[in-house]
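Shown here: the complex without one of its protein chains, the others still in place.
Labels run A, B and C following the written order; every chain starts at residue 1.
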Amino acid sequence: MTNLLARFFGDSASGITLTDKIATGYASLNGSAVCVIGTVEGTYINDAAALLLSAQVLDCIESKPGMPIVMLVDSAGQEPNRTAEMLGLPFYFGHLLTCLEVAREAGHKLVTVATGKAIGGAFLCYGMFADAIYALDSASLGLMPVEAMSAVTKIPVATLQELSKTLPALEFGAGPFALLGGVMEVWPTDDSLPAKLSAAIDAATTEDTRALLGKERGGRPQALDVQQRVLAESAA
Amino acid sequence: MEKFQQSFPSKQVAWPASRKWALSGVVGSGNLEVLIEPSAAAPASVSYSVETSFPGYKDSWLAALGDFASHYAVGGTTITIHDQGASPIVITMRLRQALDLLTSVKP
Amino acid sequence: MSAQPRDLRRRNKAARISRASGLASGKLVPHERTADLLRAVIEPGDILCLEGDNQKQADFLAAQLASLDSSTMRDIHLVMSCITLPEHIELFKKGMIRKVDFCYAGPQGGAVADLLASGKFPIGAIHTYNEIYARYYIDLTPRVALIAAAKADRAGNLFLAANTEETPAIVEPTAFYDGIVIAQVNEIVDELPRIDIPTDQVDFVIGAPYPMHLTALFTRDPAAITDVQILMAMVAIQGIYKEYEVESLNHGVGFNTAAIELLLPTYGEELGLKGKICKYWMVNPLPTMIPAIESGWVETVFSVGGEVGMERYTAARPDIYFTGRDGSFHSNRPMGQLAGHYALDMFIGASLQVDIHGNSSTVSKKRITGFGGAPNMGCQPMGRRHPTKAWLKAGREANPGPGSIPGRKLVVQMVETFQAGRVPTFVESLDAQDPSIKAAMQGVAPVMIYGDDVTHLVTEEGIANLGACRTPEERTAAIRGVAGYTPVGLKRSSADTASLRERGIIKLPEDLGVSPARANRSLLAAQEVKDLVRWSGGLYDPPAQFVDW
Partner (left out) sequence: MSRVPYHELKARERIAAIVDPGSFSEIIPPPERVMSAYLPKLGIPVAFDDGIAIGRASIAGKPLYLAAQVGQFVGGSVGEVHSAKLVGLLKSAARDRLPCVFLVESGGVRLHEGSSGEIGIAEAIRAVFDCRAAGAPTIAVIGSDIGAYGGMGILSACCDFRLMTEHGRIGISGPIVIEKWMGKEAFDSSNRALVWKTSGGKTRFLLGDAEALVNDSTDAVRDGILSLLSRSAKPDLAFVKARQKFLQERLDTFGKTPDPDAIWAALGIRDVAAATLAEASEFVESFAPKKP
């Protein structure tokens, strides 16, 4: 894991603390300082993890005005746990998102790289909230693997696999997720990563372009049209 | 999924000017949704279009839909149904509710 | 004078007790020694009774029995009302059982069918409840009975709490014919709230390491009652309850009758029926009856068993329910079934299948279920002599000839024409007629309620008065007339239906003044379990699985 952090941030990765597989800290990317929050090694994310991440975001807003925030995602999901639910897990996630929104409004750029697993609520609760979202080619992105989907929907795995050939939404992975507009670009895991991430931060805007990308790339053909139609009808 | 269409003779519906459509029911287990819309084509018949995820009951469907067309004035309409295994009594109730919604006057 | 001894059973019992003497202190046996006790007192060839019905089971004793080795526990003739636990099935798998006489195998119906197929389920006969209790006094008297009670005192007296059920029906014949009675109890106390079974009829008492499991089997969540069930309930109230002035009755445990219970304080009140109908009940303490009771509809309720969560409510309503001198609820299954047989105007229940003769069954292929108590109540009591209004009216309709029986019990089957998933309720021939099922029943199809006993069939299409039909053909036409859009219903002739309707044998909702548009959940006196709690003034304690607040 430290390898991956080093790939992006070189020696400055030592400024990133790992607490129970939750990464927080500051590092240097292509010579510019960035704030880093993330999950590693496919860990499950819970209320305590969300608070660690949000604390880092708050520190960044307060002490490093305008510094870009890089979000690294490698988490298999939220941990199904009754005590966490009782304490209000959605509110811990909602708080993390709200902190990121306050950061965005304060001028911090938010850029996500899905480095490993980026699944369900674990992706929703911070990574998918970025200005711009990227994924490594080896990353596993999606709602849930086909086997799990089959178990819940009672639709046979073979049927889902066959359908996923024409419906990328049912397929698991960085490529299909990009077709839906969920990530801007899929990156190979090589030495160009720091430069790519740095350029991505420069290019990021607060415009949410995912529906547009999903339509252009053909993976999510209906979303943009429906959104625009609602906006048009409500303006009438 | 099984899909079929069928028209039945029916007296012309009393269509209020203020309504363009009426929807009753929801798609859910043992339930269905019914959408009634005007059809310019034939004032003395109703055209049903059914989509059901419980195939194999067409006879029973057509008997229930035919009875509804003969008991109620729904001529000059198209009725579209999305079904998830509703029993005939539920089908008849939803048809009636949609018709009631359509012909009731807006406050 | 013969020298043949006439006290062999008594001597044998004494021998068994002495074999167990080292295990007990007085009558109390520590639960760790249960297996030793069973080995000491049970002999190969015994008729062994294991208490257990659909709600209450001697589950600890069943588990201990199932843990024994078939070398010591063999050649057993098992008699019991309900085969409901996996431990019961284990006895057969281990080959301990030579023969079984029972009533019902609800949750284990599939396992029983499998055992039967592999020749490991040697059926004597399948009974109704009162039949098997009767045989405990005739030819199936248990040598050893394993029973369950709520509490025991140190002398071995037993308290059965709300769920008396069939315990006395097992204990009495066993104890008075030199059998051995072993009771598992939840708790051993110094003083019992009341004594339901005296220690004279009990040989050993075991404080079980866990309380016997009780299921809230009769609790129906009002939230699950549908508009269609409400329509049928309105039809039944108008066409049967009001028409016959039904004063005494039994309700099944389904949602159809729960809907009726919840319409009494609203629709029934509106029809001015309070005080005229539904006064005397033989039914378990159903939570859905709380609104009718609180509204003053109900005079008395006698029950075959209790219901989890109704303890405080029933104790606080001793004018309605039968309670002991300690103030708590009392029930009795055989006497309740007897009351249901002889003393009611009406039995009304539901079924999974009804054929064109009006026979009904809950049996499906690949499941051997058997019978419960419904046939004891859903039949004509030929020995009945006392008249009531409803009984005489139904009798007049059924038997207009001179010399015929003057009265009839109303036996009503209330079914939707389709079950969930569009499975038709009405069939030309019952699944119970399947050869494999009949074979297990010595050639007799397991019919729950016979068409000959049924007086009325209620569906969402209307009512068919089968009691007033004159020929089997007419009865079939009446059934088809209310069978809706099922294949059975689609075969009706509209001329037949019209003529039956003219004669009042078929009545549609509009003939009864029932408007389907009013059949709506807002007509229910309670729409959710919490409404029942509200009606009870906080006395009803719903089990956790029915709480959504």
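Details
Going forward, a residue touches a chain if its C-beta (ideal position, glycine included) is under 8 Å from a C-beta of that chain, and two chains touch if they have at least 3 such contacts.
Just so we're clear, the structure is a prediction, and the values are computed from it rather than from any experiment.
In terms of the touch definition stated at the top, the absent chain reaches A, B, C within the entire complex. Across the entire complex, the residue among A:F9, A:Y26 or A:F123 in touch with the chain not shown is A:F123. Of the candidate positions A:G38, A:P68 or A:G142, contact with the unshown chain belongs to A:G142. In the full complex, chain A makes contact with the omitted chain through residues 47-48, 51, 54-55, 58, 61-62, 78-83, 85-95, 97-99, 101-102, 105-106, 120-121, 123-125, 128-129, 141-144, 149, 152-153, 155, 159, 163-164, 167-171, 176-177, 180-182, 208, 210-211, 214, 219-231, 233-235. Within the entire complex, the positions of chain B that touch the omitted partner chain are 1, 20-21, 23, 26-29, 31, 33, 35, 37, 51-53, 80, 82-84, 106-107. As for the chain not pictured, it touches chain C at residues 223, 521-522, 527-528, 531, 533, 538, 544-549.
We take it that only the chains that are shown with their structure count from here on.
Separating the CA-averaged centres of chain A and chain B is a span of 46 Å. Chain A and chain C have centres, each the mean of its CA atoms, that are 58 Å apart.
Contact with two or more other chains is made by no residue of chain B.
Shared contact sites, meaning residues of chain C that touch two or more other chains, are absent. Residues 227-228, 231, 416-418, 420-422, 460-461, 484-487, 490, 516-517 of chain C touch chain B in their complex. Chain B contributes residues 30, 54, 57, 59-60, 63-64, 85, 87-90, 93, 96, 100 to its touches with chain C in the complex.
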